[in-house]
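With one protein chain removed, the remaining protein chains of the complex are shown where they sit.
Presenting chain A:
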Amino acid sequence: MIEVKDLHKSFGDAHILKGISTSFEKGKTNLIIGQSGSGKTVFLKCLLGLFEYEEGSISYDGKVFSKLSTDEKTELRSKIGMVFQGSALFDSMTIAENVMFPLRMFTKQSKSEMEDRVDFVLKRVNLDDAHHKMPSEASGGMQKRVAIARAIVNKPKYLFCDEPNSGLDPKTAIVIDNLIQEITDEYQITTVINSHDMNSVMEIGEKIVFLKDGLKAWEGSKETIFRTDNEVVTDFVYSSELFKKVRKMYIEENQ
């Protein structure tokens, strides 16, 4: 479980995060949503320790990140898997080498053990014949799946995904969403996804945190988001006619 208390972050005079408090539960897909510029990416980078924040605290299973020693931070980070928006695969390595990288860095496994684990996770993301391809030879959807494989190969406790569906066609986006949810459920990891894809919200949003102007404007789940009266949320989530109709139908069916 990840707990965030009163998080503040500024860049110069720009106050980006203005006191966010929330929690992300284990075994659930937690979504951070909001308009562009609402502070989602800054929030995610603070959670990952890539940005230092001025006030507040972030704790991973009760351990406050800022109070950890360098070695404890390294130990914690080895338990974090991250899927970047652009996949961030190492372009000088093959797909198998990319996936094996965290194992080479953080474990003392033999080469054959690492190869077995890589085979297993690549199979898990339906990429069992892509070992020797370079990232540049893979499609966007394949790159995202490799990034997921790399993120889960070392059995992480926490999985972070920054816009995992961006640039993907709707069908592939659903495949990626389902894959993330299955992995979260299967390995009981705490998954935090940064997204503005409303399909993801409806499909896998077991917990949703809505950010607006650096503040938490709403939180709930994919079930409660249909019923909320919070105008800020409904304006954003149901901005298209299609989603307005979906919402209406959901409410009618569940009355």
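Methods note: contacts are C-beta pairs under 8 Å (C-beta built on N, C-alpha and C of every residue); 3 or more make two chains touch, one makes a residue touch a chain; residues count from 1.
Criterion: contacts and distances are computed from a predicted model.
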Per UniProt, the name of the complex member that is left out, chosen from "NADH-quinone oxidoreductase subunit K", "ABC transporter permease", "ATP synthase subunit a" or "IclR family transcriptional regulator": "ABC transporter permease"
Residue among A:20, A:82 or A:209 that touches the chain left out of view: A:82
Residue of A:48, A:134 or A:246 touching the missing chain in the full complex: A:48
Hidden partner chain, residues of chain A it touches: 48-50, 70, 73-78, 80, 82, 84-86, 88-92, 102, 104-106, 160
